[in-house]
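Right, one structure below, let's go through it.
The other protein chains are all here in position, but one chain of the complex has been omitted.
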Amino acid sequence: MIRSVGRNVSRKDGAEKVDGTARYVDDLSRPGMLHARTIRSTIPCGDIARVRLDFDTTGFTIVGAGDIPGRNLVSLILEDQPCLAEARVRHAAEPVLLLAHEDRERLIGAAVTIDYRPHTPVFDPAQSPTVFKSVTIARGDLDEGFRRADVIVEGEYRTGHQEHLYIEPNGMLAVPEHGGVTVYGSLQCPYYVHKALCVLLGLPADRVRVVQAETGGGFGGKEEYPSMIAGHACLLALKSGRPVKLIYDRTEDMLATTKRHPSVVRHRTGVTRDGRLVAMDIDVLMDGGAYCTLSPVVLSRGCLHATGPYRCDHVRVNGRVVMTNTPPNGAFRGFGAPQTLFAADVHMERIAETLGIDPVRIREINALRPGDTTATGQVLGPDAAALDVLRAAVSRSDFRRKRRAWRGTHKGIGLSLFFHGAGFTGSGEVKLQSKASLELTPTGVRVLAASTDIGQGQRTVHAQIVADALGLPYDAVVVAAPDTAAVPDSGPTVASRTTMVVGGLLKRCAEEMRERLGRLTPKAYLKTHGPLVITKAYEPPPGLVWDDDTYRGSAYGAYGWACDCIEVEHDPVTSEVRPTRVTTAQEIGKAIFPLGARGQIEGGTAQGLGYALLEEVVLRDGAMANAQLTNYIVPTTLDTPPMDVVLVEKPYAHGPYGAKGVGEMPFDGVAPAVVNAIRSLGFDVRDVPATPERIMEAPPIGTGDSRLRPVAERRASARQAGLGIREARRTKRPRTTPSARARRKAVRS
Amino acid sequence: MRTALSPLTLRQPRSLAHALRLLRDEGPLTPLAGCTDVFVGLNFGTLGDRRFLNLWPLDQLRGIERRAGVLRIGALTTYTEIIASAVVGRHLPMLVAASREIGAVQVQNRGTLGGNIANGSPAGDTLPVLAAAEALVELRSADWTRKVPFTAFYTGYRVSVRRSDELVTAIEFPEVAGAQWFRKVGTRAAQSISKVVMAGVRAARPRIALGSVAPTVVRVPRTEEALAAGATIAEAQAILQEEIHPIDDIRSTASYRRRVAANLLAQFWNGSD
Partner (left out) sequence: MKRPAFRPIVLTVNGARTAVRVPPMKRLLDVLREDCSLTGTKEGCGEGECGACTVILDGRAVNACLIPIGQAAGARVTTIEGLKGRHRLQAAFANLGGAQCGICTPGMILAAVALGPRPTLAQVRTGLAGNICRCTGYEGIYRAIAAARTARSRKAAASSQKLDARSRTSAEGRKQPKSRLPAEAPRAKAGVPSPESRPSTVLGAALSVSKGRVPPLDRARGGPERVEGPKAPSRSRS
């Protein structure tokens, strides 16, 4: 039998996607269906004084907070977000009222006026009075670390909002039936929606059914937001007794739905003269928007990646995510890690610039290695691959030669080294208690999991894993639609867990099923023994321990590792920087579906290029002012360069066939590599997006003598150059000890 | 789509003459060419027009020909047709360059030169070309034909001398003496609205026109004069700053536009591309 894992099989859903028969939610309809519209607040903060309906309401179904049969909230982590605003609004575009009508044009014409008593909004996270969550990670003794430093480098790095821009906007079709409701939708997590609807509608679990329609992109933007829009569609469906379709147009989707958390990350780092990190003091501030949503977990992951893939004995990370009166931010590919990895690797570049050390060398010196311990005390296994990917990307891109050759020209090349923990943070997977099932069919087997294919190839990968573990052909495996009436709760399709965790569950199901089948064919087994369904629940790998209170232990089962080398060209006439080539080496344990893995890397890279150079959410009065595709700029074919991808595999012992995750990591390292390329041209850029306007205003990087100069002079010129370099206070302890010499020797080899 | 489309009427004229009569007698009617701007406005609910006139089938408004040194392009000529035209490529390459920068293939297949003019956006990419080429806009009504110099066509932000009973029917370009130059600086490499767009003719007396730096497309006569009189680039750049009035908007900043316009001027005048 031909094995399918590791081969480029025929994608399970390829045919219908290319022939136009794949059914996305807006392609569905039901007899008697109503269309829907959401009335939203136009101010960022205030009380609702009055809602006036200035139109003929004949034939309309109208739903406000008072119509909610269950609890008026979107159930997630903190119970703070209402499904419909009642007395107060806390952000622009907050939903207030829902309308439905048979005739879409009557909906367009419905004039609703809301009178407010406005309050003063908070827009600056640094001024926010409300902290959703704080996190502290500490290791060693920071003061001791700084005492050992020869140089201290400080810096502040900023990232902005990012819009997911899935090409299919959010949408739901809610059908009242069987004493409850069935919802078809564009979504990533059917059971999140299911749980939220039970709470909102006050219905028992078996009266609510959630089915994923073919989904045109998610990237995290359809992780938690669908619970809100599904709630709206269901409220209208239940009140009217008719199916209701609610589809956002592009502008509404951009205005109202979640974005990536903006961040301000400050580093204060002690390094030895020869480039070793000895103290890392990191402050992370994220803007959560008006409600908590998933901010605590975004902050958590951000803080856990804040040191970058580097080792350091003395670390402190202080993070907090706060409220502002802007639309709530939420999950987006990378989930906090892109923000902190951006800061870490641009800061690393600045350390290299300061010390006059080659950017590859400084990373080689400090990269985490197998057997090293992370800031939370996790010992890395033999699959840790920072050096492998660094060397692969550097050699393949010819980084050093280009760096030398392009000095003083308009071409630049920049580097980033990064990593990404696969699966839920800390004890998350244990809490999720995911399940997956396999059902025997006459021709093979059916996968029953709540994982959703959102383009990344989940159906294909799960089928490959099951086929090989069962010893059946790939074509004999069918993947059931994610329908909460038919599949168990496998957890959300997020966190780069779908192959590693859910695939792992399916592999265990398949192995047991194989034993039970023995030498019987599926058909024969069913005839002799009757139906067979095997279900497995998540079990943490042995030795994986995490303490939520102290933030210590193994934060993730496995990390992927990657290195980007990105080439750019700068146009001095326009200050535009164009990426001209990406070389990337990405270690993911095992590429189950190599074409799919490559597609995730290339797609994540393109999205990262947009984040680094083009995509900016312009806020005015707390609302997105550029909520049109013409004004929110994502990369086209003419904005993306050729991409050279190297897949590296260092199998993870507890992943199916060695697989880790790949969905998010490719995004993480693009922005720092691009900015580091821009820095190699001499521009002191520390924020993204690095638009031409910002590059034009960027000061030159402090050049000149990179050797250590006398303290007083260094302080003065550092202040001038804005580099924030401070000489560490010297103690009587000699800098060169036998152990220090030995350490230096080890580092050089 | 935020406009109710069912109540909108679309008149289907049988000929150009019929169309002009309808405009005169049954207005107000909004003429529709390729719709690449009109439907964007309808989509966002920002276009209040309700009665429309379909020009698309009127082949009289198409065609590219050159006669006695004058290049005549019908108003309904699409950007794709301009790009493919050997005549335009030979005599007005800066118009081809501008057409290539508009939107992408789908928009180029439907967008028209007449539409770009009638729409009158200050960011219209062909408009600096027309200004630098000193084109003539042919306007027709049911009762007359007239030709207006393009440089006198706009009187304010999206306001032109076109009467509501007139159509832009063709654009005529006299021979352009000098090297033609065009550059658009957009928000990205395709499908972008310009931040600054400039067309120029390099000659002893240069012609320079810019878009997106004022409420309408502008020529910069004092800058042109200065260069003709032998001013240095730096001097010309300083004068340029007085003749343009860029603003901050959601796409870019006034200061960026000023610096880039100055750089484009240098690039144009130095003959470097």
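When the chains are written out, they are named A and B in that same order, and each has its own residue count from 1.
The working rule: a contact is a pair of C-beta atoms (placed from the backbone, for glycine too) under 8 Å apart; a residue touches a chain by one contact, two chains touch by 3 or more.
Note that this is a predicted model, so its numbers are computed, not measured.
**Student:** Using the touch definition from the header, name the shown chains in contact with the chain that isn't displayed.
**Tutor:** Looking at the complete complex, the unshown chain comes into contact with A, B.
**Student:** For the chain that's not shown, point to the residue among A:Ser227, A:Thr605 or A:Ser680 touching it.
**Tutor:** A:Thr605
**Student:** Looking beyond the chains shown, say which of A:Glu223, A:Glu429, A:Asp453 or A:Asp564 touches the absent one.
**Tutor:** Answering carefully, the residue with contact to the hidden chain is A:Asp453.
**Student:** Among A:Ala585, A:Ala659, A:Leu681 or A:Ile701, which residue is in touch with the absent chain?
**Tutor:** In the full complex, the listed residue that touches the missing chain is A:Ala585.
**Student:** Can you work out which residue in A:Gly14, A:Gly241, A:Gly356 or A:Pro442 touches the chain that's missing from view?
**Tutor:** In the full complex, the listed residue that touches the missing chain is A:Gly14.
**Student:** Can you name the residues of subunit A that touch the chain not displayed here?
**Tutor:** On the subunit A side, contact with the omitted chain comes from 7-8, 10-24, 26-27, 30, 164-169, 175, 177-178, 182, 184, 206, 209, 211, 214-219, 249-250, 369-371, 382-385, 387-388, 390-392, 395-396, 435, 437, 439, 444, 446, 448, 453-457, 459, 463, 474-481, 483, 485-488, 531, 533, 535, 580-581, 585, 587, 591, 594-599, 602-607, 628-630, 634, 636-638, 640-651.
**Student:** Since one chain isn't shown, list which residues of subunit B touch it in the complete complex.
**Tutor:** Within subunit B, the residues touching the omitted chain are 1, 5-10, 12, 32, 34-36, 39-40, 42-44, 52, 54, 56, 80, 103-107, 109-110, 189-191.
Everything below uses one rule, namely that only the chains that are shown with their structure count from here on.
**Student:** Using the touch definition from the top, list the residues of subunit A that touch subunit B in their complex.
**Tutor:** Counting only subunit A, the residues touching subunit B are 105, 108-109, 249, 251, 572-576, 578, 614, 618, 625-626, 628, 630-631, 633, 635-639, 692-693, 696.
**Student:** Mind listing the subunit B positions that touch subunit A in their complex?
**Tutor:** Residues 1-7, 40, 43-45, 104, 185, 187-193, 250-253, 256, 259-260, 263-264, 266-267.
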